[in-house]
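Just one protein chain is left out here, and the rest sit where they should.
Showing chain A:
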Amino acid sequence: EEREDDSEDTNLRFVTCQSLWNEIKSATEQIQEDLNQQLFDNLVSFLRQSHSEFQEKTTEWTCQMKSREIPTAALVLGVNVTDHDLTFRSLSEVLQNTVTPYIAFLEAKDCPGIKNLMQKLMGQLMNCYVDVDSPEDEDCVQVSQNRIRCSMTSLINWYNSVTKKTDSETPRKKRTSSSRHWQSPPVVVVFKDMESFSTEVLQDFIVISSQHIHELPLILIFGIATSPMIIHSLLPHSVSSLLCIELFQSLSSKEHLSTIIDKLLLTAQFPFKLGEKVLQVLINIFLYHDFSVQNFIKGFQLSVVEHFYTQPLSILCCQLVEAKNRVNSLSHNQCENIRRLPSFRRYVESQASEKQIALLTTDSYLKEIIQELLEDLHVYHENYVSVLRCLHVFTSSLPKYPLGKQIRELHCACLENQVWETEEYESSLQLARMLNKSDLVTMLQRCVEIFVSSSGKEFDKTVEKLKEFLTQFQKLEAEAFQEQDVSVSSQKELQKTDLYHLQKTLLELKESRRSKKLTKFEMLRFEVVDFIDSLVRNYLVPADHKTLHEIVYFNTASVLREHLNAAPRIALHTALNNPYWYLKNQALKSDGGSISNKVPDICIVYKLHLECGRLINLMDWLEAFSTVVMAAEGPNADAASSDQVDDVIHARFIQAVSELELLGFIKPSKQKTDHVARLTWGGC
């Protein structure tokens, strides 16, 4: 007898999910590394240069006279503070490998005073010596931190001792170390969140270190989230004049996201796909709330996990060859699952009746068909991406961008419904019919490139056709050259007329142009646009029209929204207003307006307090509470408690009110005795 989870291939699903996610993860890491490459290269070359100049030519007059500033890199990283950690981690790696082993990261929360800052700095630096160079060298570690004097002098002594030691190391070792770092590597101090540092601490630190810059080659890196203006607002001129500040800007997080979407979603490389609604949720969180690429990737990960967790058929969400193999070993239960898929049902209904029967009854036949359908789906994806990019070439250069500027917007539009039926598409085509020739030619050339480099196999003819268009445009150019003198002569005539005649001729010209037949160029332009339109209609069919799309598309946006865009206040309100929602107890099912006395006390108190103003009289509240609680006891109980509230009820009331206070809905008020103040307003 089969256990239920085995029939749904839980283990296989888990393994598939894991391997898929690992693949995606390493891909994202690679993308991010590439994106940071440029920034890090610039930064490293700055760090390398900044102190070498002084080391090389100390005898020169300029170097002797110039006041020596502390080299400082202002690193603008954007407002998505959550992503900075990752950037700093890879920065640290890069610096360790290329510039210096001596790096310290400081955070504002650890440095309320200069003393804490120095402690933190020395702690990090003196440990890093042990990590990087010689783990067997123990005596350095044994100096406990308390015994080191927390001053710049001790830092300089430490620096001299470690740099001297590397010099006297064995020649073999020396060679390896000098290939990575040069003679006296700089000490890099990174202020991770510049905005949060207090200005006194920064000023003191800069003043102190500038006095010792000759002995300790220090480099500062300011991690800036907003704008580099913050340096001037934090540091007075007397302090900023001690710095030699250069600006480095990371890629904006919007561009970062575009790249991630481009490389992760708009590719046939990964079998897993995001549905339109899910993608929209993720993009909205990014654009509206946090600008955090990390969170976007986390959301993507959650979608992967959710999909494999909820969809038993997700075992087929893997590379095509593997998927075909797996189809052969599908259990009967899984076949039934497939038959239940809405897209598959639609497919069955469109088939001839005997085929329908075969599909619904014979597992082996079903498996054959599934393999075909999966192949179809795969081909669809390959083609989809290329045609989408091609369409984007056109839409991204239209005025006002009716279909959006970014390819992700176009992608969402195409996933949502048949894009060619939308008004935006219609107006895009109209605008495309007015493009000038040079633009049109460059676009066509780009489209050719896209199709040539695409993995889809059906595009040979398309490429041919596009190339044909291009040659026709070239021919037109040659013809236009001959026609030119005619138009020049007609313009000459125009110049020698008075205003009245000019208007008249212009009107005539306009008239003639309207009635005139389309020029060859215009004809050709129409053809091109129609051709693109036909491509779109062929290949950009929304995914949910495709059979078996449920296997690879994750579309449960509500789950994602619940998890990623939590609304604690709404949840709290729901819990207190309608406890059935969470407790699932039939007795608690509310029947509308009236307050039931079966719900927990805190819910009664909460509902009653919703009807009050800013200040709540405790006595009135208690009486209302007691009325609700007693309502079930019947009329005779009502009479007994008419003037005196039962002690138990009183206690229950006090407890419920305290709970409400703990949740932050009310607080004791000093304005009026026996009153509490409401801290919330509105009914959510």
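Observations, loosely collected:
Assume a contact is a pair of C-beta atoms (placed from the backbone, for glycine too) under 8 Å apart; a residue touches a chain by one contact, two chains touch by 3 or more; residues count from 1.
The criterion applied here is as follows: contacts and distances are computed from a predicted model.
Chosen from "Origin recognition complex subunit 5", "Sodium/potassium-transporting ATPase subunit beta", "Vacuolar protein-sorting-associated protein 36" or "MIP18 family-like domain-containing protein", the protein name that UniProt gives for the omitted chain reads "Origin recognition complex subunit 5". Which of A:Leu86, A:Ile208, A:Leu435 or A:Val541 touches the hidden chain is settled by the complete complex: it is A:Ile208. Touch with the chain omitted from the figure is made, among A:Ser67, A:Asn436 or A:Gln586, by A:Ser67.
When the full complex is taken into account, the listed residue touching the unshown chain is A:His289, out of A:Lys25, A:His289 or A:Arg537.
Against the chain not shown here, chain A presents residues 49-50, 53, 61-62, 65-67, 69, 71-72, 74, 76, 78-79, 81, 114-115, 147, 149-153, 193, 195-196, 204, 207-208, 211, 225-232, 237-238, 240-241, 243-247, 249, 252-254, 285-291, 565-570, 664, 667, 679, 681, 684.
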